[in-house]
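The other protein chains are all here in position, but one chain of the complex has been omitted.
And then subunit A:
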Amino acid sequence: MKSQGKAKRKVHLGEFFIEKALQLFAAISILTTIAIIFTLFQETFIFFQEVSIIEFFTSKMWTPTLHPRNFGILPLLVGTMMIALGSSIIALPLGLFTAIYLSEYAHKKVRSVVKPVLEILAGIPSIVYGFFALTFITPILQKILPQTQVFNAASASIAVGIMITPMVASLSEDAMMAVPDSIRQGAYALGSTKFEVAMKVIVPACLSSIASAFVLAISRAVGETMIVAIAAGASPTLTFNPLKSIQTMTGFMVNISLGDIQHGTIEYKTVFAVGALLFVITFMMNIVAKLIVNKYREEY
């Protein structure tokens, strides 16, 4: 009897420790967030003790490694926005139309071909898209518009756009598939064509999810690194010409990290300041995406 009780207690003790251990595992994800915020903002805080925050956001010169040093983030910010805008022009319509096609028009057999293609496109590493942009898209652009520079924002934008298209398509398609079939059938029963069902019933019904997919995709484009590091160039000049060489925030971070940056130097702190800004931008976009869905979701 006694030994049985002991064994029981042992089992209970084991169960207790297992639960605590699992709790510890779960805590790691919280710790990750805390560590990201802490490390980014600690170095950024030190950075802003050396560089004025007004200069950082208003100066149009970005030369953190050359004398005289200038720390105006605007060229990098504009570069990043150009990539985000350019890739959106490609990815948002392409992704949305692909989603409408797959959800409302496509035959099962077509779906079974297109879906894996999209999955493959989504799984290709960004470094491969970067290579494609530099060796394939850029030469084509140069043939059409001879003034195009070897490194340019347009080529990188197109590649980033291709990369995020599957994401827009699959998120939007999931939303469209979630619209109950009864609504679709109702619209057909009233004599609607497929076009009318898609554009007047289905798309409006999941507008919030589509909008949130768009925001998430743009946030992804903002944080995309290797494509822009390879194809967009490394010249932080304030320009709105997509055929010229630019630099994005991520591109700068990679570029400076390729050299051996020492802890405590202004270069090191600059990388963290840019990283913190990047984190804040993408974080806010992700929050906005979630708010859109929560606030405007249609419940069926």
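Just so we're on the same page, a residue touches a chain if its C-beta (ideal position, glycine included) is under 8 Å from a C-beta of that chain, and two chains touch if they have at least 3 such contacts; residues count from 1.
FYI, contacts and distances are computed from a predicted model.
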Check: Can you tell which of "ABC transporter ATP-binding protein", "Helix-turn-helix transcriptional regulator", "Phosphate transport system permease protein PstA" or "SHS2 domain-containing protein" UniProt lists for the chain that's not drawn?
Finding: "Phosphate transport system permease protein PstA"
Notebook entry, point to check: If the hidden chain were put back, which of A:Met226, A:Ile246 or A:Ile292 would touch it?
Noted result: A:Met226
Item checked: Option from A:Ile46, A:Met61, A:Leu74 or A:Val114 whose C-beta touches the chain left out -> A:Val114
Checklist line | From A:Val51, A:Leu76, A:Leu102 or A:Ile246, residue that would touch the chain that is not displayed | finding: A:Leu102
Next item on the list: Name every residue on subunit A in touch with the hidden partner chain.
Entry: 11, 14-15, 18-19, 21-23, 25-26, 28-30, 32-33, 35-36, 39-40, 43, 93-94, 97-98, 100-102, 105-106, 113-114, 117-118, 120-121, 123-132, 134-136, 162, 165-166, 169, 193-196, 198-199, 216, 219-220, 222-226, 229-230, 250, 253-254, 257-258, 260, 263, 271-272, 275, 278-279, 282-283, 286-287, 290
